[in-house]
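Of the protein chains in this complex, one is absent; all others appear in place.
For reference, chains read A, B, C, D and E in written order, and residue numbers begin at 1 within each chain.
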Amino acid sequence: MTRKDGREANELRSVTIERGWSEQAEGSALISFGRTKVLCTASFTNGVPRWLAGKGKGWVTAEYAMLPRSTNDRMDRESVKGKIGGRTHEISRLIGRSLRAVIDTKALGENTIVIDCDVLQADGGTRTAAITGAYVALVDAIEWGRSKGFIGKNAKAVIDSVAAVSVGIVDGEPLLDLAYVEDVRAETDMNVVMTGRGLFVEVQGTAEGAPFDRRELDSLLDLALSGGTELTALQTSALSS
Amino acid sequence: MTRKDGREANELRSVTIERGWSEQAEGSALISFGRTKVLCTASFTNGVPRWLAGKGKGWVTAEYAMLPRSTNDRMDRESVKGKIGGRTHEISRLIGRSLRAVIDTKALGENTIVIDCDVLQADGGTRTAAITGAYVALVDAIEWGRSKGFIGKNAKAVIDSVAAVSVGIVDGEPLLDLAYVEDVRAETDMNVVMTGRGLFVEVQGTAEGAPFDRRELDSLLDLALSGGTELTALQTSALSS
Amino acid sequence: MTRKDGREANELRSVTIERGWSEQAEGSALISFGRTKVLCTASFTNGVPRWLAGKGKGWVTAEYAMLPRSTNDRMDRESVKGKIGGRTHEISRLIGRSLRAVIDTKALGENTIVIDCDVLQADGGTRTAAITGAYVALVDAIEWGRSKGFIGKNAKAVIDSVAAVSVGIVDGEPLLDLAYVEDVRAETDMNVVMTGRGLFVEVQGTAEGAPFDRRELDSLLDLALSGGTELTALQTSALSS
Amino acid sequence: MTRKDGREANELRSVTIERGWSEQAEGSALISFGRTKVLCTASFTNGVPRWLAGKGKGWVTAEYAMLPRSTNDRMDRESVKGKIGGRTHEISRLIGRSLRAVIDTKALGENTIVIDCDVLQADGGTRTAAITGAYVALVDAIEWGRSKGFIGKNAKAVIDSVAAVSVGIVDGEPLLDLAYVEDVRAETDMNVVMTGRGLFVEVQGTAEGAPFDRRELDSLLDLALSGGTELTALQTSALSS
Amino acid sequence: MTRKDGREANELRSVTIERGWSEQAEGSALISFGRTKVLCTASFTNGVPRWLAGKGKGWVTAEYAMLPRSTNDRMDRESVKGKIGGRTHEISRLIGRSLRAVIDTKALGENTIVIDCDVLQADGGTRTAAITGAYVALVDAIEWGRSKGFIGKNAKAVIDSVAAVSVGIVDGEPLLDLAYVEDVRAETDMNVVMTGRGLFVEVQGTAEGAPFDRRELDSLLDLALSGGTELTALQTSALSS
Partner (left out) sequence: MTRKDGREANELRSVTIERGWSEQAEGSALISFGRTKVLCTASFTNGVPRWLAGKGKGWVTAEYAMLPRSTNDRMDRESVKGKIGGRTHEISRLIGRSLRAVIDTKALGENTIVIDCDVLQADGGTRTAAITGAYVALVDAIEWGRSKGFIGKNAKAVIDSVAAVSVGIVDGEPLLDLAYVEDVRAETDMNVVMTGRGLFVEVQGTAEGAPFDRRELDSLLDLALSGGTELTALQTSALSS
């Protein structure tokens, strides 16, 4: 079976990372997973929220949102509706947890980094693209903080890299990095967040159609880990350019 | 190692299901996982939301909430704050998806069932208790609908049972059904939603501390499946009494 | 005339008070007036809101809410609607005022007690059951505060007991403690909050149908006072067990 | 004892009713109880809310609000805060119920009247002034509806008049129509809504300080009824001018 | 051409300013532009918002709102809707900016004045009437602050006066001070805020129908400046009475 866009089952879409896209944020990246485009900016503030003050630890958090016409049909703005939907909340929390998993908050010191992930165009995999791009923006914001003297010269605030990819079972076949047309037809959909060392940070598998068995779960994890390796390489390359 | 409450690593807390606790709902269950108590009520309405009308399918959805003093420290009410937090949204959506995974919406017909899961007392595992209790309430509401003629006599609306349990790694050891004191210390925390046939509906694993590897993931899934089998038996027993 | 449930005009429904129902709150009571069930929890905090600080006085407040399926037909959650309805506000304020009427806030010292009254099942008289149960929870929270040294050993913080009951005129006859089916048919509906000594804290009479005259008002007050005496005895008994 | 403003205990403040103050509303009155000034407008719409449609009945409802600087200290606007406070809700509901008590909704036909009571200046008794003025605006709106043919020529939509006054016990003495300085010192505060025939629509007595006994309640009701008689005469006079 | 109400093209409606209408605000004015009536109150507070503290400067801000039945058809209350509309926001900001343009905030000292402009009756030109009346209330509040010693005896806090008027092109003819019936038919609508010295503070011209050219713009500005001169005289007269 070949996929609609000609990819192999275990093939990522074309992934590009434009590091430093924003001229104003302390770190930023415009990441594309095929037609999915997410602008990730990292805002560095010296100091921490009140509830964390005086503990010698930093804080990293994230907010995710979609532009109203990032999708095929225009969605109402959450600011106009006056409340944030469940899906938005859920993804914002996922991105924040994923990033914190690779940060040593003691080494970060009493500094706060807020990562904004705004989806400019959506074609499936927006949350995984967001996490993958957010890591790049985060690293740059930390280096900015170090250059300003807010973080110790040798403080190892970043203890591993983190990336994410979606996998799913479509027509019985496990596929890597689902595009929107695949996502809506998937029987099982899984988002996997992994570190550069190949450890899991989050595994979120959902039966959209029929429940899945252990063997299917295993094959999806295999696919995800191989995709994660590729994404890690792309992040490394973007950060060294 | 013995656990604080004397349980073995692979032992559930005492689980009780008071079916029909509410005298007014079409289905209900007050479920306890140890000190965690969740009141699940199912409200049956003939008809479906407008966006689903005319498709010959039913709808099942869920709302989760905690009483302000279900926890050790009182939380502000979400109704008073004027908005629902991310965690509440996330769990409501999880419960709804979990229940829909075992429902044949065509067989349900154009009927809507809303499941409310209100946590009266919280000691860890509120979402897994909620799913496990909600299934019992849901089955009773469907039978109520059948008795009123809203669902066909032989329509097989429920295609499997569904239950959920938390597992986690605490001090390096995989444990089943975490109590609150264990949950806050867990390095990895996983919620697993399973059907009576042993298939997965949702697998949500999160590294709270260090990321986890494939072997740890596997041992957690083993534990979860064994707990799922026990919960299925308790549901069956409650529904046959 | 006998009432639908066989009671005499001046007879309360079966009232039960499960003191200490919650294992986590500083005081609690699950109270039933017939099928009406309200869970009352009291949360004790050392210290007072900013606007009261430094005056040597404590604060007691209350919040009332109904579970969405406590009623015959499911109501939308106020947290989901994003705002609290007028009735909820009104009853929360009534419960708070009623409790403060029997508290010496100087003797309470700079401590705050929040009473949550959550209606688990509603069959008329939820606000009166809430007040009656809240008093029991409040007394226990105060004793907890005393045991922790936050309140002076001999400080007489509770100066009287308080209980409440509904009365109304149905088909021309004054009735005590209206069940829901009676409440909806009442021409006049009155909620009376009384102290253990037989004094009034609140008298709220409303003509639902035709306006009422002075003689009717008097007969309703007579009924309410007799019901109040019984409720006071039940509170005393619950608190001494 | 003479009161601060020289009144006798059983004396109303100077009450004026400027009928037809608004040139645009179907009925209106600017009412003053001393320095308290409330603008009441009645908006007539042919038709009823959806939940009442097809029953041959009309609907009367009310909204109460205070201008931010109607009080001695400026209050934040409820529109800016984004939610309506409990007190506002409570008073809006009280006004609505009071007016509906004297309306025959069948005779009103399928018409809706919304009464807005906006407090321009507040010096105690705003809710009682609002009810008293709202009645005048309501009658005019009904006559407007009749003149347009929306209400039958001989339909007796208004079955009685309605007015309201506050009474309270200050320094042990029962007083009629409390000004703000009296209200804040009152031990007991009662709002009484009465019809022109001297029947009660609402009796809301609250112990602000010590609870009150039956004898005090009786003396307050006596005062209120005498004040009601005067207010009824003023309404009649305004409506006949 | 004569206008519907008999005015000349360059004629203001009858303008009245009842200075000191409110007995409680530090400054107030009830201003009428024909049937348009706006109650302007100024609330003086010693001190400034936190973001301005310690800079030796004062703050002046404004809030505008319409009573629900100030208009021909009743509007829903913004407090009930739970949010403020764009038009309300826009006008509140305009009034605030207009007043600040004639205030020397250094001379005002660390004091805050909030101007509330509540439209009691609307017949076009509510924002311009509000600005014109607000200036009078503001001056009185500043004098109140001076009399209490919060503002220096000789501090020249008010550096010019400010007034506003609408102009527009109706059926090709430039008109001054549009009434509602003219406003809805205007091809171009302009609000001009001017100082007593004839300088511009705000010029807001909008093509409601066809775009306008430079010559039309000029003729509208001429009209506005002549109206401004008259309004300045009326303000001076009100403030000297």
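Please note the rule applied: a contact is a pair of C-beta atoms (placed from the backbone, for glycine too) under 8 Å apart; a residue touches a chain by one contact, two chains touch by 3 or more.
Remember, predicted model here, so these are calculated numbers, not experimental data.
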TODO: Specify the shown partners of the omitted chain in the complete complex.
DONE: A, E
Open item on the list: Looking at the full complex, which residue from A:90, A:116 or A:202 touches the chain that isn't shown here?
Closed with: A:116
Open item on the list: With the missing chain put back, one of A:9, A:52 or A:67 would touch it. Which one?
Closed with: A:67
Task: Residue in contact with the excluded chain [from A:12, A:25 or A:164] - done: A:25
Task: Residue of E:10, E:24 or E:204 in touch with the missing chain, whole complex considered - done: E:204
Open item on the list: Applying the definition given at the start, please give the residues of subunit E touching the unseen chain.
Closed with: 83-87, 89-90, 92-93, 97, 101, 160, 190, 194-195, 197-207, 210-214, 217, 221
Open item on the list: What does the interface between subunit A and the hidden chain look like in terms of residue numbers?
Closed with: 22-25, 28, 35, 39, 41, 43, 45, 63, 65, 67-74, 77-80, 82-84, 88, 114, 116, 118, 120-121
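By definition in this document, only the chains that are shown with their structure count from here on.
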Open item on the list: Need the graph distance between subunit A and subunit E over the touch network, please.
Closed with: 4
Open item on the list: Farthest chain from subunit E, going by mean C-alpha coordinates, please.
Closed with: B
TODO: Look at interface A-B and say which pair in C-D, D-E or B-C is its repeat, using the rule that over half of the contact pairs are identical by residue number.
DONE: C-D
TODO: Determine whether subunit D and subunit E, two copies of the same sequence, contact each other through the same residue numbers or different ones, counting it as same when over half of the numbers at the interface appear on both sides.
DONE: same
Open item on the list: Using Cα averages as centroids, what's the distance between subunit C and subunit D in whole Å?
Closed with: 28
Task: Whole-Å gap separating subunit B and subunit D, where each centre is the average of the chain's CA atoms - done: 50
Open item on the list: Multi-chain contacts only, two chains or more: what residues does subunit D have there?
Closed with: 82-84
TODO: Would you identify the shape of the chain contact graph, picking one of line, ring, star, complete or other?
DONE: line
